[in-house]
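Submitted below is the structure of interest, expressed as structure tokens.
All protein chains but one are shown in place.
Up next is subunit A:
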Amino acid sequence: MTEFLRVLTDNWSLFADGFSNTVQLFLYSAVGSLVLGTLLGAFRVSPIPALRWFGATYVNIVRNTPLTLVFAFLVFAVPKLDVNIDYFPSACIALTVYTAAFVCEVVRSGVNTVAPGQAEAARAIGMTFDQVLGQVILPQAVRAMVPPLMSVMIAMLKNTTIAAGFSVLEAGAIPAYMSERGEPQFIVLIWITIGFLILITPLVLLQRSLERKWAVSR
């Protein structure tokens, strides 16, 4: 047990740096993918065929590409176009672009749970597409979107560990450093698992409280 705690306390700064970067990666990419994904979701239900086509094509290409490949594209291919982005922002962009495709599908399926009469009534009083979506459809779609959206966010939090393979020091990169220092891998991995459980807990609590809040006002 003392050995177990020692692994953490002796290497505290490495753990702290790693998880702090993981949290930052997660927060930037969460905001980015929610905004981009909602926009793409709006495209997919819009009355303009070109926007619908763009949304569907984006989802089909990005969702079917392995995340590692998206990372490789941003870290290795984009610099060849003389666009130089640092490793950390590259990782944020990769996670945002990838996760947005999943958010888009959650938004679209949420919109589909709202009765079509709601949109018709909103259009009939003269609302524009943005207003129909923003005032009437999305507020009602959100409650159906919360559980799958949280699953997507939790998946993304764990996907941040792929950035370790692309020169970002985050939680997924800790094992490599620790093995250089000769620390026992088994204990290191358990600590990282505990770290992720701690990070995911607030998301689960947020989901519960949102579900409870919206269940009442129906």
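The working rule: a contact is a pair of C-beta atoms (placed from the backbone, for glycine too) under 8 Å apart; a residue touches a chain by one contact, two chains touch by 3 or more; residues count from 1.
Everything below uses one rule, namely that contacts and distances are computed from a predicted model.
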Using the UniProt record as the reference, specify the protein name of the hidden chain from among "Glutamate synthase (NADPH) small chain", "Putative ABC transport system ATP-binding protein", "ABC-type polar-amino-acid transporter" or "Bifunctional diguanylate cyclase/phosphodiesterase". "ABC-type polar-amino-acid transporter"
Listed residues A:8, A:85, A:127 or A:154, member touching the removed chain: A:127
Given A:66, A:79, A:139 or A:184, the one touching the chain that is not displayed: A:139
Residues from subunit A at the interface with the omitted partner, ascending: 47, 115, 117-118, 120-128, 131, 135-136, 139-140, 217-218
